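Note that this complex is displayed minus one protein chain, with the remaining chains in position.
Residue numbering begins at 1 within each chain, and the chains themselves are lettered A, B and C in the order written.
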Amino acid sequence: MPKRKDKITSDIGWSTADRIQVHGLDLPSEILGHVNLGDMAFMQVTGRKPTEQESVVFNAIAVTLVEHGITPSAMVARLTYMGAPESLQAAVAAGLCGLGSVFVGSMEGASRMLYAALPPDQAGKGADLAAIAKQTVADHRAARQIVSGLGHPVHKPVDPRTPRLFQIAADNGLSRDYIALMQLIQQEAESASGKVLPINATGAIGAICCEFGFPQEIIRGFGVMARAIGLVGHILEETRNPIAFELWQRAEEEILETSGPGSQ
Amino acid sequence: MPKRKDKITSDIGWSTADRIQVHGLDLPSEILGHVNLGDMAFMQVTGRKPTEQESVVFNAIAVTLVEHGITPSAMVARLTYMGAPESLQAAVAAGLCGLGSVFVGSMEGASRMLYAALPPDQAGKGADLAAIAKQTVADHRAARQIVSGLGHPVHKPVDPRTPRLFQIAADNGLSRDYIALMQLIQQEAESASGKVLPINATGAIGAICCEFGFPQEIIRGFGVMARAIGLVGHILEETRNPIAFELWQRAEEEILETSGPGSQ
Amino acid sequence: MPKRKDKITSDIGWSTADRIQVHGLDLPSEILGHVNLGDMAFMQVTGRKPTEQESVVFNAIAVTLVEHGITPSAMVARLTYMGAPESLQAAVAAGLCGLGSVFVGSMEGASRMLYAALPPDQAGKGADLAAIAKQTVADHRAARQIVSGLGHPVHKPVDPRTPRLFQIAADNGLSRDYIALMQLIQQEAESASGKVLPINATGAIGAICCEFGFPQEIIRGFGVMARAIGLVGHILEETRNPIAFELWQRAEEEILETSGPGSQ
Partner (left out) sequence: MPKRKDKITSDIGWSTADRIQVHGLDLPSEILGHVNLGDMAFMQVTGRKPTEQESVVFNAIAVTLVEHGITPSAMVARLTYMGAPESLQAAVAAGLCGLGSVFVGSMEGASRMLYAALPPDQAGKGADLAAIAKQTVADHRAARQIVSGLGHPVHKPVDPRTPRLFQIAADNGLSRDYIALMQLIQQEAESASGKVLPINATGAIGAICCEFGFPQEIIRGFGVMARAIGLVGHILEETRNPIAFELWQRAEEEILETSGPGSQ
């Protein structure tokens, strides 16, 4: 438990009658019109504006995470909205609740693995990345753990987002030890297992997050914020082309058929 | 209830082994690196990329909604994270659940009022905006309803975000009938009531959303997506400078004092 | 907005080193072992223990609301749990988010209608219930509104829960003006519309809630608390017999087929 404190404080921002300050900047005059939404997300996490290059790379990873079709979280948002159309916010919230260890958590897992293999204070100092990759894969195999960020049920042999994200990072000076290490880990994992194990988008993003030096406990948050955007789009489509009712009726009918009175 | 359908469909996107398409564009090559996060949010709602001018204005309104200090939703996210630090996504979700009719709903309320007063098919055709404003205020006063988007407990006589947002809209060709109408409604409401009633940020954003022609049922969604970004920042600060525990202990102690054994 | 207050207070309960008091009773010695979970729910809403008869009726309505098969909220809980199995609480929370105006809200709607037609201070005083029912149905028809609590897509001509709940209420002295009024409204609605319109379970429960005199703004809460119990059962079944993955894969495949590359 945290300690008691005399006074609570926050460095994020404050407002008075005529001023609103966020991260040390005047919101109306220094932020609005000067930064895009991805830059603002960057500021929320780092407390500073991104450089132009950081902005391009960070926006690319955030944009990647917005949308990926009819995911479970999109189904959840649509099913929830059907029951409570007066609460769009709760439908988005419900959809976010499932962004846990199984899906978006793999992004965090990739970052944790990379930070553990190459602590931030050793990055960029000529570590033997090939040896680290070999050891990392060997450790995972000994512990019978899967390597976070590798493999994809649909996108093989390559997840098409990964080379593009790595290219954008390289074009903007953000491809350094962690992306190289992730690539070496992938090669090692493929040769050790004999399986096709592409670096998936969450693995690529996890590696880029390490290049940025983002704290690992917040990395899942990028997936959460981006998906909130995606879910608003699904809810809008649901108002025009509803599918939740159909999904529900089919499930109910099928269970009546398999598990109902006639089934026994 | 919606009708049953033979097949469910979605226009948002799909993916195959080597392709991911979103809103008719190839995600890796046509979206990543080409649009920022705000543009992607615009695409989720309109199905198309914004123009350069639309991008500036839309990003400005989205950025405005990200952060406003220790709001109830920020307190909720922090208190939730204290109990379930393994579920960052659920802390964000909890924080979003309160973005309902009282706070973010006022943005939707302003848009609904403006669309009702000046239906989209009559905008830009020389309607008598002053007369519409007069009627709108008179109707609200007769029904004893407050005018959505006017007034602010802290920011008076001017909400500093409003003139800046209207300036950005004007600079980018998006200040037309709805912003003019909002301003006329404000003047009319002030003179009718004798009170200081600034157009607050949600009123300004509601008017700009009408200039964009966004459907009113999705407008609350911009507040929800932007606040998801803001809440991730609050959770990160909570990991470093926790305040939730202090807020809880104080509440518990005060209720023990006012309502506990010694109080009766 | 509420007024500021010097001190916050709460009448629900407090605890000291050796005592825990809830609703004026000592939790360990006066509540535990003496009341069941439904009685405790009754206490949370009324601040007092139910009588024996109230206990039977209240538990019956709460039990009714626990489970109704593969509802959208059950699907949501299961889909959420698939992504975040470490957060059972968030899966339940997501499932609850959809208990809004469309489904559980109809219970609240029935109570609101009955309280509006026969205000609590006029109940039990010989009002002309048949005339009130006639007027209520006529008003709904004139406004082209459906009558809350009538009709069911599956359960016709009778919702089997309704006669049983009304019987339990009658057996325990809780069948008075509001249940009678609900039945008269149903007869009137059927004869006016020529349709089969059974009192559904939410209509029956709404009427019984009026017999109890529960405040209308909390009635939806009974559905929420009961469904939380139901959802825990669905999540447990999902751990043993998962269906969420199958529901997701089918939706994704169907949308790929109807809306993907081959469909255009």
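Annotations
Here is the rule we go by: a contact is a pair of C-beta atoms (placed from the backbone, for glycine too) under 8 Å apart; a residue touches a chain by one contact, two chains touch by 3 or more.
Note that the structure is a prediction, hence the values are computed from the model and not measured.
For the omitted chain, the shown partners it touches in the full complex are A, B, C.
Interface note: of A:46, A:73, A:87 or A:172, the residue touching the hidden chain in the full complex is A:87. The missing chain, though absent from the display, is touched by one residue of B:25, B:84 or B:192; that residue is B:84.
Of the candidate positions B:12, B:27, B:94 or B:113, contact with the unshown chain belongs to B:94. Hidden from this view is one chain, which touches chain C at 1-2, 4-5, 8-20, 22, 27-29, 31-33, 35-41, 43-45, 55-56, 59-60, 62-64, 66-70, 87-90, 92-94, 96-100, 104, 154-156, 158, 160-161, 163-165, 168, 215, 217-218, 220-226, 228-230, 232-237, 239, 241-243, 245-247, 249. One chain is missing from the display, and on chain A it is touched by residues 1, 7-11, 14-16, 19, 21, 84, 86-87, 89-90, 93-94, 97, 153, 251, 254-261.
On the side of chain B, the interface with the absent chain consists of residues 69-73, 75-76, 79-87, 90-91, 93-95, 97-105, 243-244, 247-248, 251-252, 255, using the contact rule stated above.
Following the convention adopted for this analysis, only the chains that are shown with their structure count from here on.
For the copy pair chain A and chain B, the superposing rotation over Cα atoms measures out at 180 degrees to the nearest 5.
Measuring from the averaged C-alpha position of chain A to that of chain B gives a distance of 23 Å. Look at where the CA atoms of chain A average out and do the same for chain C: the two points lie 37 Å apart.
Residues of chain C in contact with two or more other chains: 84, 86-87, 90, 93-94, 97, 251, 255.
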